[in-house]
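Some chains have been omitted; the remaining ones sit where they do in the full complex.
Note that the chains are named A, B and C in the order they appear, and that numbering of residues resets to 1 at the start of each chain.
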Amino acid sequence: MEGVVKKFMFVNRKAPYGTIYALESLEVVLISAAFDQDVSLAFLDDGVFQLKKGQQTKGIETKNFSPTYRALDGCDIEKLYVEQESLEARGLTEDDLLVDVTVLSRAEMGELMEQQDVVLSF
Amino acid sequence: MKFGILVNEGPYQHQAADSAYLFCKAALAKGHEVHRVFFYHDGVNNATRLTEPPLDDRNIVNRWSKLAEDNQIDLVVCVAAALRRGIRDENLAPGFRISGLGQLVETGIEADRTLTFGD
Amino acid sequence: MLHIVNKSPQERNSLDACLRIAQSGGTVLLIEDAVYAATRGNTAATNIQEALARLKICVLQPDLDARGMADRLVEGVTAVDYDGFVDLAAEHKNCQSWL
């Protein structure tokens, strides 16, 4: 399969810390960077909370993995998409987020998803 | 006051095991007693001695074992739930014991308050 | 009675169920992902504000901090740490976790 480039989308719909999905999903994303595929990350619903600035996890004795989102850029993972309505329903704006993202309408997000070859959700 | 604790989810996947641990630690620090922590459903997976989390992460299983040793807490794993999920004496971490569901009901009777942590 | 809710109000129906059933005079403690419910701008914040008329609403500060939401707590909601969680459990005659 040398040279095959597929469109991979990782869909994140869950808040961080309440469950491990956000953290372990990020581990797959980092690994995927080594495979020279066309990788996108989508943040929908509570998934947008993963990108919230100012996470401080000392009080729950758990590792704060949110700085890793800032490292994605250095791994050539640059396509981060956030759905507008999901942000709004949670009182968040782009300024609240740790990283630069592209904000999409529900229709744009739906279209983008349609174009993928592989959609992995956690 | 005597607390009984029920944990319904395994380590790492859900925060329930963390919340239960931090509650126990705070209760003990305030001079309360933790009568028993009962592990049910996927909660039985808190009892495997085979976990090896990344070094920069908390070790949830060891934390329970140490809490039990330092404070003489009874950590009970439900036998039926444990057999379903592959927890047996051979992979059981220190401080845990496998017993029946009756121990959960007994905790409800003997503790002043019983709190559930789950998904 | 102490009601404990641990799920995001937009992901699950557990906060709605709790607020539907909880009797006046009780206390609701939001932990884990449920803390989002008590943050300004969240669609669930309106339900929390209404509930404050008949229930005490508390939120677990360490969970709020972990999620970077400490600066936007809804007015009237009480932040507690784990010590406060233990006190709430001891003060109330009984408790129910809305799993």
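The rule is simple: a residue touches a chain if its C-beta (ideal position, glycine included) is under 8 Å from a C-beta of that chain, and two chains touch if they have at least 3 such contacts.
Just so it is clear, the structure is predicted and the values come from calculations on it, not from any experiment.
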Report task. Report, per chain label, the number of copies making up the whole complex in this file. Result -> A x2, B x2, C x2
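As a convention for this text, only the chains that are shown with their structure count from here on.
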Query - Between chain C and chain A, distance of the C-alpha-averaged centres to the nearest whole Å - result: 27
Query raised in the report: Which whole number of Å gives the spacing of the CA centres of chain A and chain B?
Result: 33
**Report entry** Separation of chain B from chain C, taking each centre as the mean of its C-alpha atoms, in whole Å
**Finding:** 24
Report task. Mark out which residues of chain C touch at least two other chains, giving numbers and ranges. Result -> 6, 32-33, 62, 81
Query raised in the report: Mind pulling the chain A residues that touch 2 or more other chains?
Result: 17-19, 60, 62
Report task. Note which residues of chain A are touching chain B in the complex, please. Result -> 17-20, 60-63
**Report entry** chain C to chain A touching residues, read off their complex
**Finding:** 6-8, 10-11, 32-33, 36, 39-43, 45, 61-63, 65-72, 81
Query raised in the report: Mind pulling up the chain B residues that touch chain A in the complex?
Result: 12-15, 18, 22, 56-58
